[in-house]
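Note sheet for the following structure.
This part shows subunit A:
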Amino acid sequence: MNEHLIVRVVTKLLVPFVLLFALYVQMHGDFGPGGGFQAGVIFATGFIVYGLVFGIERLIKALPLPVLLFGVSGGLLLYAGVGVASLLAGGTFLDYSALDSHDPVHGQHLGILLIELGVGITVASVMTAIFITFAERWHR
Partner candidate 1 sequence: MIMAPLPASWLPLVAIALPMACVPLILLARRFPDVREGITMAGASLLIVVVALLAFALSLGPVAPLAVTGPIADLPLTMRVEPLGMLFALVAGFLWLITSIYAVGYMRAHHEKNQTRFYVFFAIAIGATMGIAFAGDLLTLFIFYEILTISTFPLVTHAQNDEARRAGRLYLGILMGTSIGLFLLAIVITYAVAGTLDFRPGGILQDKVQPALAGLLLALYVFGIAKAAVMPMHRWLPAAMVAPTPVSALLHAVAVVKAGAFSVLKITTFIFGFDLLAGLTATGLLQAVAAFTVIAASLVALTKDNLKARLAYSTISQLSYIVLAALIADPAAFLGGGFHIATHAFGKITLFFCAGAILVAAHKTRISELDGMGRVMPFTFAAFLIGSFSLIGLPPMGGLWSKWLMIQGAFNTQHWILIGVFAVSTLLNIAYLLPIPFRAFFRPLPDGASSGVREAPLPCLAAMAVTIMGCLALFFLPDPVIAFLSRALSLSGAFP
Partner candidate 2 sequence: MSEALAFLMAHANTWAATALLCIGLWVVMVRGNLIKKVIGLNIFQTGVFLFYISMGYIIGGTAPIVEEGADAVYSNPLPHVLILTAIVVSVATTSLALALIVRIRESYGTTEEDDVIASDEA
């Protein structure tokens, strides 16, 4: 797509905002519509558009597969880690209230935020990884 100058410029301008919006959706999840799933997909959209326009090599350079794999695993681990932390804090598995011994509501906020963050990271990494895997094969 080297010849499509407009697309390249617009994409370059747009991608940061896409990612910013994704971040908003991610962090706003416990107050309004939003959350990890949606945010993760929007994150991935940003990456994928970048890869489509500027070429798969540059996307891989920015996000090497090991990093993505680490993202997939790390997100899941964060999710499960919160669950285990609540276990260790004396609640049942994923009982966020137990995360903060003084204020259960605060604990719930913290818990849901971390959980959704884990989900977001995993979803974004998985979607991008799927895209890269397919695109890279086709490219060869």
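In the analysis below, contacts are C-beta pairs under 8 Å (C-beta built on N, C-alpha and C of every residue); 3 or more make two chains touch, one makes a residue touch a chain; residues count from 1.
Selection rule: all candidates are chains of the complex that A comes from, given by their letters.
Remember, it's a predicted structure, so these values are computed and weren't measured experimentally.
> Hey, among 1 or 2, which one's touching subunit A in this complex?
Among 1 or 2, only candidate 2 touches subunit A here.
> Considering only the defined contacts, which subunit A positions touch candidate 2 in the complex?
Checking each residue of subunit A against candidate 2 gives 32-33, 37, 123, 126, 130, 133-134, 137.
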